[in-house]
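Note that one protein chain of the assembly has been removed; the remaining protein chains are unaltered in position.
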Amino acid sequence: MSLDSNQKLTDEQQMLSDMVSKYLSETYDFDSRRKIANGPVSVAPPHWKQFAEMGWLAMPFDESDGGFNGGPKEISILFEAFGKHLVLEPYLETILLGGGALSFGPEDIRRQYLPAIIAGDLQCAFAHHEPNHTAERYYVGTTALQSKDSWQLNGVKSIVSNAPHSGLLVLTARIKGRKHDSDGIGLFVVDKNVRGVHCDDYLTIDGRRASEITLNEVEVERGALLTVDAGQLDTLLDRACFAVCAEAVGAMSALISMTIDYCQQRKQFGQSIGSFQALQHRMVDMYIASELSHSLLIATTNAIANASDDRHRLLAALKFRVDRSAREISYGAIQMHGGIAMTDEFKVGHYFKRLTVISKQFGNANFQLERYRHYNVHNNHS
Amino acid sequence: MSLDSNQKLTDEQQMLSDMVSKYLSETYDFDSRRKIANGPVSVAPPHWKQFAEMGWLAMPFDESDGGFNGGPKEISILFEAFGKHLVLEPYLETILLGGGALSFGPEDIRRQYLPAIIAGDLQCAFAHHEPNHTAERYYVGTTALQSKDSWQLNGVKSIVSNAPHSGLLVLTARIKGRKHDSDGIGLFVVDKNVRGVHCDDYLTIDGRRASEITLNEVEVERGALLTVDAGQLDTLLDRACFAVCAEAVGAMSALISMTIDYCQQRKQFGQSIGSFQALQHRMVDMYIASELSHSLLIATTNAIANASDDRHRLLAALKFRVDRSAREISYGAIQMHGGIAMTDEFKVGHYFKRLTVISKQFGNANFQLERYRHYNVHNNHS
Amino acid sequence: MNEEEIAFRNEVRQFIKENLTAKLRRAGTNMTSVFADYDCALEWHKILHRKGWSAPEWPEEHGGTGWSPNKQYIFQRELKLANAPALMALGIQMLGPILMHYGTEQQKSDYLPRILSGEDIWCQGYSEPGAGSDLASLSTRAERDGDDYVVNGSKIWTSFAHRANKIFCLVRTATEGRPQAGISFLLADMNLTGITISEITGLDGTVEQCQVFFNDVRIPSANLVGEENEGWGVAKYLLEFERGGHNYSNDHQKLLAKVRDISGEQFSNNGLLYKDDPFFVSKLAELEIDALALEITEQRIKSSDNPGALTSVAKLVGTELGQKITELSVDALGAYIAPLQSEALEIDYAGTVIGPSNAVTTSAEYINMRASTIYGGSAEIQRNIIARAVLGLR
Partner (left out) sequence: MNEEEIAFRNEVRQFIKENLTAKLRRAGTNMTSVFADYDCALEWHKILHRKGWSAPEWPEEHGGTGWSPNKQYIFQRELKLANAPALMALGIQMLGPILMHYGTEQQKSDYLPRILSGEDIWCQGYSEPGAGSDLASLSTRAERDGDDYVVNGSKIWTSFAHRANKIFCLVRTATEGRPQAGISFLLADMNLTGITISEITGLDGTVEQCQVFFNDVRIPSANLVGEENEGWGVAKYLLEFERGGHNYSNDHQKLLAKVRDISGEQFSNNGLLYKDDPFFVSKLAELEIDALALEITEQRIKSSDNPGALTSVAKLVGTELGQKITELSVDALGAYIAPLQSEALEIDYAGTVIGPSNAVTTSAEYINMRASTIYGGSAEIQRNIIARAVLGLR
């Protein structure tokens, strides 16, 4: 494994990085973010159109679909910055998951939806989890029954992030097999306003909006089936997993900076609390936890970019380590800030809440450990 | 669970405690101990006869066998003191395991051996573990085949502590059933010098002596079978488990005291290293780990004394916690002492080695966790 | 438990059965911090008071019960396991013992009966903005003016100041000498002119904490507890009670029961219910063993003549273990950590709940539990105390 040649950014990547940093630093201060998060359920995050104008929404799409063909490095640049600023805009749901799934569809579907998505006019949600089964990757009890010109969808989807703002749902429904099987899962695109779709909307602890969705005899056309390829579903989920890891790395690095700053400024017993050895050593351990995650992020980015065989194993290792690091860093940051970190008006606790949500998304720690072992054995034999 | 009435020692217990303390403080300093430990394999620990004269060896036996009918409190008084002073004498092997097993035997056997054991003239070893299977409680592949007047024993026993000094072996051999079954295990008493017993003797890291033992067509009389009651085997192993927990609690408390003393005396960078906050907090965590183990020891002692239904669950919890606490406390004590703790001539490292051996004896941490769960479910249902 | 204690436990159970209404039980069930719904806490306080059980640990002469430590422990555990709402604790557990020790006869007769009955609910004006664990650095001034103290300054992390009718607070009456000197302990009505309150929304979206501002507030000098400038001693006495009063093992039992509930409904990544997942049940058993060890330690404290050392240990282990248990419950809860269900926690909520049936509190509980190692002497302060007072390190 060699990193040297891959750590440098291309000129385009450097420009993207600078632009994202600049925009978010200027517009996305914590108080503005808090106003967005504390708004009513139905109010969507307001920076979406600017994201579109700056070209960010086109980033991961193929040039043939109007995109910029961005790879994992571009995704990680965007998401690390989103993590640093706790960005609420639904890039994950609309672009990576919804848009990503639509990219698997036939050309007429892509033509129909992708331009509106890239322009920031259409938002998506990805409905996959089902009640009590959020830790399994392939559990799908929702059924898709084929009749001559259509599919009928029945089932319940849980914790569908961004659904309240979405016009489109991309959802998983089982075409064949048993509920836990990896094969036989179809990805469908469904207009949220079609008959039989019922949504209960709510706020989430990380300042987003989500829905519980019931599908009751929902009829969609045959073309609504985007793919039934388990490999494509994996690609979609892996990319989302990778993106939230990058987001977490950004959030952790922000938490560490603000904790160090706070401890240097805050005085107790006549000295800055950053001079207490026990706190210093805890900050060091937080820094180490962050650097280890960061290392895995770099290697995973390169492995995905190079389509290396090792990418699955690295991604599993990354997500596992992010979970561990996020706990350690969040807990330490809150403890060292003290009471203020437990208030809604101070930013530290919001990083903690976002990181907590991320650690349960796209495979919890046990899932990743199992997956790491699977691909590790595979690698050792090859 | 109520402790008040059980924490006080009786007059006799107080006397025992004072006597043990006084004897060991006066005679069992670390340098004397080191001379015993570093001697050749065949040299037995020299304090055994004094232990006998002070009546300690008679403690756990029934009055009818010439003992004092001592219960778990007496055992814990002795073993906490043994732990504090890193006593090498084979009380566990000879009295609790060997003598305890013989107590299950018929009267003629008890008459034959127990007086010599109590007088300190005969030592025992308990041969139970078999190669590669030291973590299982009931794994016995050694076979006992009955012919008309005798048993023939065949098999291999591993890490038989104190065997080099023992005239008698008490060993487990399977009379019926499969290798992992709890039922069908016989406890046999075997003269070590009988034909077919082969011993390879060696030193152990905790200053003791042990053997690998091969049993090749060893013939013993019918009366050599002490019991085939799985409950009695459990009693034996549980008592030994309890005793090493008490020993570990004594050793941990000694480690903490010496670490605190050392940190107060030792100066670096112009101040005592005990004034560094990171070390202080680590010592606090060591102290807490020790107190939690101590609490479980008190409750387990009472539960065994009262034959409470909860005693098995408590013993499993105790041994599990002792394992965790012993690691934390040993590692901390070595780290804070620095290089000197890594030398043979300084005592700290020897506590670490003894605690390491204890944590693998009579059920490792995973075994105890499983056992805790078994009895916990049982308790919750009752 | 001896026979008398079993009979006593049955009496407590019978009382709970007859008096703890479904609504009050719900208030207990829905607790996501050390505080229950305020109105329900008051209602339950009055029910207990009618039975003479609102302050069992007080001496009998002041309206306590004279129960043995074991009985008090049984009582607290039965209440907790029955999901009774917690009472507002500051009057009973903190101010009461202080007044008994330092108060004038007038103060005792004025305040103790009203604490016992629940007529007065006290809040604590203690921490100040920017002071954190360094309590002695407080700067709220009280200047003597005739028979009054005139108080100016601000207190923060004052729990339920927006609902309480009384406040006890530490104020600076002199500036010479060490920071600990020159502090006095005062009592005040919350409706005095010049007291204003600013509510603080917590990370879970609810209000439990406040900042309290004092602007030329006149407090009668008769409301001084103990001697002027000797409030630090009073405060330290109070801290002892804050740390020693609580049995964390009761909380842990309740939290562990919730983990078991969730683990019976939620599925792990391997397709098994968490309760059948070997990893999960092992982790749970590890925490149960620590909870058991702490429970025994708390009993050692009760039966000890000199529990000081172990009291700080219990607070430290109790809070850190509570955090680990809620962390495990969130591991089983999985993605259901996300829904913000503040409304579903209200006493009169009748709608549906998202996620496992007994987990509506879990998300907020996990978040709020992070505060337990911060307030009432942070984990760092506890370790400093143990290092100094128990291990003798300097």
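First chain written, first letter: the chains are A, B and C, and each begins at residue 1.
Methods note: contacts are C-beta pairs under 8 Å (C-beta built on N, C-alpha and C of every residue); 3 or more make two chains touch, one makes a residue touch a chain.
None of the values given here were measured: they were computed from a predicted structure.
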Among A:Tyr23, A:Phe269 or A:Tyr287, residue touching the chain not depicted: A:Tyr287
Those residues of subunit C which, in the complete complex, touch the missing chain: 278-279, 282
Contact set of subunit B toward the excluded chain (per top definition): 129, 131-137, 139, 158-159, 161, 180, 200, 202-206, 208, 210, 212, 266, 268-269, 273, 276, 278-279, 327, 331, 334-335, 338-339, 341-345, 349-350, 352-353, 356-357, 360-361, 363-367, 370
Missing-chain contacts mapped onto subunit A: 1-4, 7, 260, 263-264, 272, 274-275, 277, 280-281, 283-285, 287-288, 291-293, 295-296, 298-299, 314, 317, 320-321, 366, 369, 372-373, 376
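Keep this in mind: only the chains that are shown with their structure count from here on.
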Centre-of-Cα separation between subunit C and subunit B, whole angstrom: 43
Per-residue multi-chain contacts in subunit C, two or more chains: 380, 383
Interface hub residues of subunit B, defined as touching at least two other chains: 277, 280-281
